[in-house]
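The complex appears here minus one protein chain, its other protein chains still in place.
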Amino acid sequence: MALDSKIPEGPLAEKWTKHKFNMKLVNPANKRKYDIIVVGTGLAGASAAASLGELGYNVKVLCFQDSPRRAHSIAAQGGINAAKNYQNDGDSVFRLFYDTIKGGDYRGREANIHRLAEVSVNIIDQCVAQGVPFAREYGGLLDNRSFGGAQVSRTFYARGQTGQQLLLGAYSALSKQVKKGNVELITRTEMLDLVTIDGQARGIVTRDLQTGEIKSHSAHAVMLASGGYGNVFFLSTNAMGSNVTAAWRAHKKGAFFGNPCYTQIHPTCIPVSGDHQSKLTLMSESLRNDGRIWVPKEAKPGLKAVDAAKIPEEDRDYYLERKYPAFGNLVPRDVASRNAKQMCDEGRGVGNTGLAVFLDFSEAIKRDGYETIKAKYGNLFDMYMQITGDNPYEMPMMIYPAVHYTMGGLWVDYNLMTTIPGCYALGESNFSDHGANRLGASALMQGLADGYFVAPYTVGDYLANMPYDKIPTDHEEFKKAEQAVKERIEKLLSINGTKTVDEYHKELGNIMWEYCGMARNEEGLTKAKGLIKELREDFWKNVKVLGDNDNVNMSLEKAGRVADFLELGELMIDDAQNRKESCGGHFREESQTPEGEALRIDDEYSYVAAWEFMGEELESKLHKEELKFENVKLTQRSYK
Amino acid sequence: MNITLKVWRQNGPKDKGGFETYDVKDVSPDMSFLEMFDVLNIDLEKDGKEGIHFDHDCREGICGMCSMYINGKPHGPKDAVTTCQLHMRSFKDGDTIVVEPWRAAAFPVIKDLMVDRTSFDRIMQAGGYVDVSTGGVPDANEIPIPKVVADEAMDAAQCIGCGACVAACKNASAMLFTSAKVSQLALLPQGQVERKTRVEKMVAQMEEEGFGNCTNTGACSAVCPKEISLEHIARMNREYLSAKVSSTNV
Partner (left out) sequence: MSWITQTLSSSIGKKVLMALTGLFLILFLVVHLAGNLQLLVDDGGQSFNAYAYKMAHNPFIKVVSYGNFFFILLHAVIGIVLTIKNKAARKVGYHVSTKDSESTWASKNMPLLGVIILVFIVVHLMGFWAKAKLGIGEIGFVIIDGVEMHDLYTVVKTAYENILISGFYVISMIALGFHLSHGFQSAFQSLGLNHKKYTPLFKTVGTLYSYIVCFGFAIIPILMYLGISF
């Protein structure tokens, strides 16, 4: 099967406008004859379900949480980018496009990214109209802040809770449609399989997490907005329930998986405190504006934050300022993360585990005063204090990088359709807009762009060619899928081994972090592949899942998710192994400049790696979508 | 640290339920309260017993999913945090901690410490939105909003919908939750068009769900992890009365 990205012809800036005109439409009276299922209620899912409901489609939307408002988009802190140029600082759609494609280390698709930049302005209008309380200036107009990877102020924000406010906006639009009866909301329910009939996505199979009921839902199109897969690392800034299952099930039914190895490691997270650690907490990137990052010049094992002040200035290594005098502590996320790792690998890490570096505000407090720093970062300092018990006004913070976002995901064409006709992927669950590295404040933008302004248009083009007839859920394909889901659950419950699901998940996470984390090399990846395979085989022989199917069963839910992570982990290794260059979040130790920076190999790897599932225990097949750059010139990123 | 936990166990909505006592050994003060439950659950599962079920997701205090009533206080002894942000250093070695689910007729128990809070969603569906459809909206800067008004609306908008207010209120009233949304949209110019209808519908739905009445004790605001102020309840009362008197909804 050849990959067709369906990028419209014509000049970059006109592609989307022309495409919108060329797409087929569904008559308003006929829209209600089509059923669409949306999986997930984060920014992408909630906004898509709401918009589709408004258009008049029959929508079913489901989430595994108790309410759509819990989706992990809610945790995004910093802001959302939009090329509004309200600050008159020279921003434009093209500049946002350019920054995004450069920030993604030239591994993104030009046409998609330009469309993202185009609709970014509509998103802000939409959210303001919904009543999202964005930060304002005294004159009453919208305020902006600047973010990494850009030289203009284009980030809109609502205190440190932008994701929350945007999600609540989308949730309110969704709630309105639920009340009107256009959208059926199904909560505490998980998608466990995608059903395809004659090669088209025609429905899903779900498990009700409260009663264990396995149920089929038939539709004319299925939209996956199920988020990223950072939890394959066990420890990440993702929510505890974030999982790859919906996307993975679609992958196994024929949807190609794009660039699975592209993961973003965020440099400023609170370090792991012990084996009990269940997740990691991110501290906003904005802290790097005033905090100075350092480690001791000589290794000082076990150095505590309380004793940091005893290290004299001349014995400290402000390594980012030393190595990147132009950007200093404000280098992009991937660079900052890799350098922290390097310092710890050299044995110069601090804290009990030696896996942390200092982020020091003492100079900023001396320069600007306690009150100023408190006004800027008070919330973050409080949060740090709650978690660690240390007071960052008196001693430096300790930080360490953590998995934060996955740029990879289901491969989609320009219409956001996967390789399965009728199956779409939106938001973080697709691979499309961030290349090999995502810029800060761009995830919210993409989720809402896909949900409000892209998918609702493009789905019409597909549905216009579909018959109205509904496939009954007693169709043999549904029955087959239900049977497979039931058998898998029974299998998990019947193994009754000795190791808990969490233990497998932690082991998988350790392997992934060690060999497919911030730095990767051939030898490590080969080793990891073997280890994961072993772990997966052991899982299916020795996992212990208690309880039964017909009640809430956390252990069973988790087992299914971890089983999918075990398969995904292997694909990530395959992808990382295949891509022998370094780019963005993917750092291959074999491919670096003499100074130790990421070195792209454009001649060989300027493509999207899309993986096709060939069958259980079979190697996945690689398909390549060549990336064509007609509007930007590829350069090596430099932050010196 | 060693901790004794007295936890409510209830195997499903129809089960009678009761307290079980667990000894948790070698608890690190750096653990979060929920991580202590994780550790306990792994031990329970190893012993062939089902783990304690509780709601949780983001574990950074924003999704509003976690919901434990700890030693007589929703989200535990510390102010302005959710259960997932509570750390074991807030307790002492040898402490006995009693953990119960949120208790309210409108929040039926699902299993152990999990409760059903979909009543909150239905209150929101009754009118917690501005009725604008995607596209066709004015430019974002066409509606200037004074900074103080935007800030006050944001104070209200911070509600995470966890339900601690209901859990703490002696009447299991949902006034703080409902008023936070009513107040946010009543303050903003975008919310003016549906201002009267919104408050009427949301209050009616709130009552239909079986929440109690507000008796102004202030317990809700005191335990709110986002410190939503009682002022919003007063504003909702005002909005409701003026809507009832002046709206044309008969």
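For this structure, a couple of remarks:
By letter and in written order, the chains are A and B; residue numbering begins at 1 in each of them.
Here, a contact is a pair of C-beta atoms (placed from the backbone, for glycine too) under 8 Å apart; a residue touches a chain by one contact, two chains touch by 3 or more.
None of these values were measured; they are calculated from a predicted model.
Partners of the chain left out, restricted to shown chains and counted across the full complex, are B. The missing chain, though absent from the display, is touched by one residue of B:38, B:100 or B:155; that residue is B:100.
Note that of B:95, B:131, B:151 or B:231, the residue touching the chain absent from this view is B:231. In the full complex, the hidden chain is touched by subunit B at residues 6, 8, 19, 69, 71-73, 79, 98, 100, 103-106, 168, 170-173, 203-204, 206-207, 210-219, 221-223, 230-231, 233-241, 244, 249-250.
Methods note: only the chains that are shown with their structure count from here on.
With centres taken as mean Cα positions, subunit B sits 27 Å from subunit A.
Residues 47, 50-51, 54, 65-72, 74-75, 84, 86, 122, 124-142, 158-159, 161, 164-165, 168, 171-173, 175-176, 178-179, 185, 187, 210, 237, 239-241, 273-274, 276-279, 281-282, 383, 386-389, 452-453, 456, 498, 500, 502-503, 544, 546-547, 551-555 of subunit A are the ones touching subunit B in the complex.
Residue ranges of subunit B in contact with subunit A, taken from their complex: 11-12, 28-32, 34-36, 38-39, 42, 45-46, 48-51, 53, 55-65, 78, 81, 85, 87, 89, 110-111, 114, 116-118, 120-121, 124-126, 128-135, 137-141, 143-147, 150-151, 153-154, 157-158, 160-161, 184-185, 188, 190-191.
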